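Structure record follows, encoded as structure tokens.
Missing here: one protein chain of the complex. Every other protein chain is in place.
On to chain A.
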Amino acid sequence: MSQEVLDLVVEKVHGFLGEEVLAFEEPEPPAEEPEEEEKPARRKKPEPKVEKPADLNFGRPMIILDSKKWTLELAKMFRDDEELQFDFLSCVTGVDYEEHMEVIYNFYSTTKDHYLYVKVKTPRDNPSVVSVEPLWKAADYMERETYDLFGIDFPGHWNLRRILLQDDWEGHPLRKDYITDKKALGLD
């Protein structure tokens, strides 16, 4: 069932954007190397997993979008489309991958009983992802928290201020380059 939902989502997104942003090109198989002398292969290195923009993640559909493609209209389509109906926004979070940042939305449909992860990629300098707060009020606090801890900007959010840390806090603690050294912070 999840595969069907994924196919449906991909089809809808492609139809909406008019371009195939979620298409996955099979990487070319590596040229066959001449077989080496047989060595007792004690530890096989696992193949690095190639990230597909639309895939199943532990049985749940997951799509990866660029922040330029992620718009309020697209989000609205996820919520209002007859076949998708993702009306419940379960979780919003950010991850700092050091090369880029991601904002992850977990959607659930209470009527259709299906799920969707949407990962929105954004550059590390001036990270910015369009807010879905006007559509799902659940995003209000969770996007504020993501802003607070990651420094990701959410244009369109009605009240984007710090929520857990105090207003004059410097830096965003969950970024990987945040200095946790007490001395540097002048706490020691």
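Basically, contacts are C-beta pairs under 8 Å (C-beta built on N, C-alpha and C of every residue); 3 or more make two chains touch, one makes a residue touch a chain; residues count from 1.
Convention: contacts and distances are computed from a predicted model.
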Hidden chain of the complex, named as in its UniProt record, picked from "NADH-quinone oxidoreductase subunit D", "TIGR03943 family protein", "Spermidine/putrescine import ATP-binding protein PotA" or "Peptide/nickel transport system permease protein":
"NADH-quinone oxidoreductase subunit D"
Filtering A:13, A:84, A:142 or A:160 for touch with the omitted chain leaves A:142
Going by the contact rule already stated, which one of A:57, A:71 or A:128 would touch the omitted chain in the full complex?
A:57
Thinking of the whole complex, not just what is shown, which of A:22, A:63 or A:89 touches the missing chain?
A:89
Where chain A meets the chain that is not shown, the residues are 46, 49, 57-58, 60, 87-91, 93, 95-96, 104, 106, 110, 113, 117, 136-142, 145, 149, 162-166, 173-174, 180
